[in-house]
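With one protein chain removed, the remaining protein chains of the complex are shown where they sit.
Up next, subunit A:
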């Protein structure tokens, strides 16, 4: 029976080659898109699931916003005081260091961790011992070991870190997979961290600078532990406000539920994962609609077959089986097409989203998912023809010659409307996202990022930063420069417990952003001073600048200049007020920022390149100067404007993806429309012939044929606009500075849809309208 079904199915597909290929193209594209998104979503869900203890590992987060920074002594304290905790691991933030073996030197990123790091986080150890107990030990990843030692045995060898620090390789671990939250090229011991950094040795409760993780035994309820340790920080140090309570953030939620608000895990990446999942499903549905439409359009022809089959003994179930196997066959062919398409599309998708998905590395769950999805698609696509056609009463079909399947074009029009609704929503979404991105990108950021270059301070450049800057200026490459704790695009530090004149009770808990700077901060960045002056010389060591919002937050009385603010135990004099500038993301509301003159917290230097010279010339000169200080270090730099642009990578990716999806949705919808118009033209051949004999012109007939398809598109515009409006209003709420949803957006989207739909339909309509009417009438 199945063989027979398939045979008939194949013959039918072949007989209706045009419809079949339209169907398969649409389904293939739709499936390729949804499979790609499934692969992406599965990848997101697979984050950190390779750790054996992944269900029992938690990161400690602090306060309402769930900050990841914790004080150094917290870990050991919890280990001692809380028997329910099996293991505590502290890690530093990954930072790049220079690793040198022989004459090979590489700048790679790694971090310091407590000795049992690899026992809690089970990155597979290739050789050596897992414990990081010795101060002078270092664990390399496989690829780092290969880069440094080639094929030689790395364990027991010495690696020079930052030139002066020889460390012995004690183990080699597998590279962290792409779906690992921890990304590192090497691990160094906590003991080394201690001996290098004063603030780590000091074990201050008030200094939040490391990450702390705990592993609980399987039997322990995390909620109990959370309650127990909640107020540890405030109890141990009165300096820390009670609002800095502790939370446990489970490993399975690190990736997708990274946002914490009001002490609750609220969401994060899961929002885009959901969005993508919905999009994938939507596009697949559009493709399924094509299938249904084209099959029902042919139903008049198939109706007779159904009648005959019923007359010779088929029951409804068997006919449903037949139609289902037809759609199954078609879906299977489309599936192969989809996998081929996907294989071709993945590299582009990867570049777009910055991921590295590969079909060959797809997990079993992916194949399972696509098979289920294919069956589901076949079921949805086949259901309409299967149930509608199989319900035909055989005598009606067999009595006369031709069968009139009444009311049949209505559901088809509804389905077309549904397709175009989705497509138009996607068009509107694309327009809005694009406008919003260009809007925030063109927001005044308060400084001029053009020609600004960041260089990390390391080695001799760190020690003699001022000499380096002066040399660079003398070489003609730079015109100005200022030293910051971290690049302005990445300045996320904050501080509380500030004291200022007229401070009210409780205001010591207000968080201020901190950007430390040295001389010429204002002039280097091209910031605007509202009052006062720039930092001028080392004599400004107790000076301070504020941004306008900080002045408002502190509600300082006029004159503001000259007043004293106490930061970190130092009284500093306000010398300047800067207009608000963007130092994080521009869609954040302006926040108060203090700018202390502080070269001892230096991390990077920002230089303004000489506009008289070409950028490459400037960089060559700076590189020369850099190597005169640091011959062993590779010269690395970043452009501030590029880094700033990259901050909108998420929006850009989102925009690009939605654009692709919208295009595909339209292509698929148009394929369906094309099929329907081919069919309509064939069905109305006689009518067209008669009308032409009666004197209708090509234009009139074209209009007649196209009108049928215009109506559902027009209704789709009406349905899509409010939905898109609602969705995008919600999305735009994430942004402080946002565009308005102008009426012309809907109009534009509608026009695009209409024009594309009309073009598609008219190809066929014109063809049908230009045909010789005698021919059409003769065939009847």
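Methods note: a contact is a pair of C-beta atoms (placed from the backbone, for glycine too) under 8 Å apart; a residue touches a chain by one contact, two chains touch by 3 or more; residues count from 1.
Note that in this section contacts and distances are computed from a predicted model.
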Options "Spermidine/putrescine import ATP-binding protein PotA", "Xanthine dehydrogenase small subunit", "ABC transporter permease" or "ABC-type lipoprotein export system, ATPase component": UniProt name of the undisplayed chain: "ABC-type lipoprotein export system, ATPase component"
Residue touching the undisplayed chain, where the options are A:83, A:102, A:313 or A:506: A:313
Option from A:67, A:394 or A:411 whose C-beta touches the chain left out: A:394
Residue in contact with the excluded chain [from A:134, A:175, A:305 or A:507]: A:305
Residues belonging to subunit A that touch the chain removed from view: 1, 4, 7-8, 11-12, 15, 304-305, 307-315, 318, 394-395, 398-399, 401
